[in-house]
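Please read the structure below before turning to the comments.
A single protein chain has been removed from this complex, and every other one stays in its place.
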Amino acid sequence: MTKIRLGIAGLGRIGKIHLDNLLQIPNVEVVGATDPDSASLQYAVDKGIAYTNTDFEAMVNMVPLDAVVICSPTDTHADYVAFCAKAGKHIFCEKPLDLSLNRIKDVLDVVQKHKVKLMLGFNRRFDKEFRKVHELVKNGAVGNPHLVKITSRDPGAPPVGYIKKSGGLFLDMTIHDFDMARYVVEKEVAEVYAKGAVLVDPAIGEVGDIDTAVVTLTYTDGTMAVIDNSREASYGYDQRVEVFGSKGMVQSNNNFHDSHKLYNKEGIHAALPLHFFLERYQEAYKTEMQDFIKGLEIGTPMPVDGNDGLQSLKIGLAALQSLKHNRPVKISEVEQSAPMV
Amino acid sequence: MTKIRLGIAGLGRIGKIHLDNLLQIPNVEVVGATDPDSASLQYAVDKGIAYTNTDFEAMVNMVPLDAVVICSPTDTHADYVAFCAKAGKHIFCEKPLDLSLNRIKDVLDVVQKHKVKLMLGFNRRFDKEFRKVHELVKNGAVGNPHLVKITSRDPGAPPVGYIKKSGGLFLDMTIHDFDMARYVVEKEVAEVYAKGAVLVDPAIGEVGDIDTAVVTLTYTDGTMAVIDNSREASYGYDQRVEVFGSKGMVQSNNNFHDSHKLYNKEGIHAALPLHFFLERYQEAYKTEMQDFIKGLEIGTPMPVDGNDGLQSLKIGLAALQSLKHNRPVKISEVEQSAPMV
Amino acid sequence: MTKIRLGIAGLGRIGKIHLDNLLQIPNVEVVGATDPDSASLQYAVDKGIAYTNTDFEAMVNMVPLDAVVICSPTDTHADYVAFCAKAGKHIFCEKPLDLSLNRIKDVLDVVQKHKVKLMLGFNRRFDKEFRKVHELVKNGAVGNPHLVKITSRDPGAPPVGYIKKSGGLFLDMTIHDFDMARYVVEKEVAEVYAKGAVLVDPAIGEVGDIDTAVVTLTYTDGTMAVIDNSREASYGYDQRVEVFGSKGMVQSNNNFHDSHKLYNKEGIHAALPLHFFLERYQEAYKTEMQDFIKGLEIGTPMPVDGNDGLQSLKIGLAALQSLKHNRPVKISEVEQSAPMV
Partner (left out) sequence: MTKIRLGIAGLGRIGKIHLDNLLQIPNVEVVGATDPDSASLQYAVDKGIAYTNTDFEAMVNMVPLDAVVICSPTDTHADYVAFCAKAGKHIFCEKPLDLSLNRIKDVLDVVQKHKVKLMLGFNRRFDKEFRKVHELVKNGAVGNPHLVKITSRDPGAPPVGYIKKSGGLFLDMTIHDFDMARYVVEKEVAEVYAKGAVLVDPAIGEVGDIDTAVVTLTYTDGTMAVIDNSREASYGYDQRVEVFGSKGMVQSNNNFHDSHKLYNKEGIHAALPLHFFLERYQEAYKTEMQDFIKGLEIGTPMPVDGNDGLQSLKIGLAALQSLKHNRPVKISEVEQSAPMV
């Protein structure tokens, strides 16, 4: 069996994780890596990657590749995906594909035209906790889902400089929860009402963003989801989901450092949730790459595709409109106007 | 020490509970009971209550009473409270005081003018779980509260005939959660956005009500609460609250039949939550009466007063408007219009 | 239906609890109370008990009684039970019946001869947690039971003066666990190995007792139970049982002050177990009296009878021998020698 030859673009934090995980998968050969920073490229060299270059297009043109894993900054995603598609390479791309709906639609057209596979990096779908909820819901364990509740809180806000360019809370952070809301019940969202506030750090407000939010989603069948977000949970990364339905309810919980319980005269004490996404989703990142490779090998549909990226962005854009105008916004409004952020 | 002499109006399910609990309190003498149904009065006779009558006003006029406990149907509350106040009797009244804001304001004026004490029956404030959350929040255990999450689901819908006259989900059921949202963080609500659906029983929709809802509250300081409701949780009464703040998060859980865990090859199995409010709030009802009596004896302010009834009704009316028009509604809008339901 | 007329002997802490609970049971009339201390008798007077006396025999002789509840000191139990039996009164007696096997056998003969019912006060059998374990085991939920694990730790040691006269840890405290070991799996014990130490308070050792113990029981079918005891658990009353069998395992947990979980940067914190037996077994004491009355009314066998008292004492005596000689002791050895403590 010939190995799948991969190139990787971008060797930041997440790029390194993907590279390490890809190197553990039997039938994969990572043959090239690009990054604008030559110091980052050394990481790939140390891992035995034969080809490294600061020029992404050069790698795609010159190295024989089956697929490319794109972990470069968000503003390169659309261009890189389109370039790979035209070159006939399959693609894994970190989310979001872009922050403009029209640009995403154009890129997805290119992907479709060139018949390459595209998988989007919504890593939480590969977490065993959320997968279990999804599986139980799919198997009818809760009957018809009526309500979805998603708690998603980060342990600390990123630097304001990052936030400024991130697209804001809804496109940077909540977008994972929008995807989760679609994933766990396999329903599409019809309407969004978003409420937000600056409660963690005034500096976040000064760059026009919020740090705390409650978002109500209405699915096309009239059932509802609610998401609550905070940029700063003092006790660590809080990632829970609950699906309530006609026959029952299922919850997933956080993952904790360990299971100990200490009883003393002050009370009972237990360990905190794992600190942040790198710890919580360590296994999910592995599964994500394995499933991407499996999709390439077996030819099954990708578990997260371009449309998933498109839909979550629509919800995010609707949330932004909703927050701005303090009124519920229909997804169809966003589709018609395809507003720029 | 002379005993506190009480009359009780209404011997339905909740009236019987209050009567039984009052009979356990040392310094209390229940001297009269009224109910339109003479069969119900027999319950009081069997408990040794000396005076029973189908006529409420007769009891208040003729029996020497310090206070009256009103558990009669909602549409009698305002009249009975006003009548007691004018007669100089202190009052415990089941919620809601009325479904009209103007009527409530009039009645509260009468209460104030006659300087009697009035306590409203928001029983959940006396539940040890919610009290603990309230106490921890008050003591600063979570820092500044940013988000409140309330889950409130009944094990089954009441008869449609009841629903029809109940004021609907928001005034009949969610009103407890509106009070809880104010109680746990001691903040007032400024704006309401309510989303609802008929997912449990179409017959509920046919009488113009909903059975499933997500309500977002914005407090006057910009922080938020979210409530989710269902009329039918297959697994029993689901009553949880979570308060997230700058320094931590506190959750209360349901109360369960017992603590057993059964491990077998199918999984781990545990007991369900207590079935409904009579089981879950059994102790809370006792504490409620004890605190009412304590308020009378010591002269401290009542733990739930007329204003609490007024505020929760305002939120409920705003929720109704919000649902009808699918837009956020400010409490100030409701105050100005004082709309009839 | 004529009421069951009860007398109560002994108005110490547990006597008062039983009296209060009896006064709540519909078909019961407590007509007499005795206690050597006239101040204690005032408690009964205040509760409306018509007859009070310092002389137990006088009450049994002079007041028309159906049954007697004996809560007087241990050294009176055997005499009082025999006296009641001869007078044809049914009996509830706090454990232990006596600390001498021969004395117990004599008394049980008297009880049997006079055909009165006798119930022993092993209150934990009426706790909903242990009842659930018992029920699940009985229903086959764990298959054939192989192992029983009982954790039983008090929040603090009683005064050394009490310990001196108590019969020691095994007869005063572990005896409840010996009964539990028999109750949850409905098996008889064949052999005991007890290991103990003085780790809490040297003064306990000075009066010849231990404060910490591990006791292994072997049932007649070769399956096993293990009990661990401490007189002082800093975190409160610790009362758990686990039954492991061929098809599964069931555990009961402690009861806690409330269900809150507080998350902050130090960890997750929860409430302690209820402090001691009065709190933990508050409901069990009610059920115990209700079941005693039910046994009298319906004529069903008493849920805990004289033989239960006898068997648990045998195990206790074997444990004492085992500890003394550091070897396993068979129950049959104790039966043959019927040693005095």
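Note that the chains take the letters A, B and C in the order they are written out, and that residue 1 is the start of every chain.
Throughout what follows, contacts are C-beta pairs under 8 Å (C-beta built on N, C-alpha and C of every residue); 3 or more make two chains touch, one makes a residue touch a chain.
What you see is a predicted model, and the numbers here were worked out from it, not measured in a lab.
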item: Absent-chain contact - pick from C:7, C:32, C:168 or C:248; value: C:248
item: Touch criterion as defined above, residue of A:76, A:229 or A:252 at the omitted chain; value: A:252
item: Residue, one of B:269, B:294 or B:327, that touches the chain absent here; value: B:269
item: Chain C residues that touch the omitted chain in the full complex; value: 143-144, 146-147, 149, 151, 153, 193, 195, 197, 199-200, 212, 214, 216, 218, 222-224, 226, 228, 230, 232-235, 238, 244, 246-249, 326-328
item: Touch residues of chain B, complete complex, unshown partner; value: 233-235, 263-272
item: Interface residues of chain A (partner: the chain not displayed); value: 128-129, 132-133, 136, 141-142, 247-255, 257-265, 271
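Definition applied: only the chains that are shown with their structure count from here on.
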item: Same vs different contact residues, chain B with chain C, by half of numbers used; value: same
item: Geometric centre distance via CA averages, chain C-chain A, whole Å; value: 59
item: Set of chain A residues in contact with two or more other chains; value: 233-235
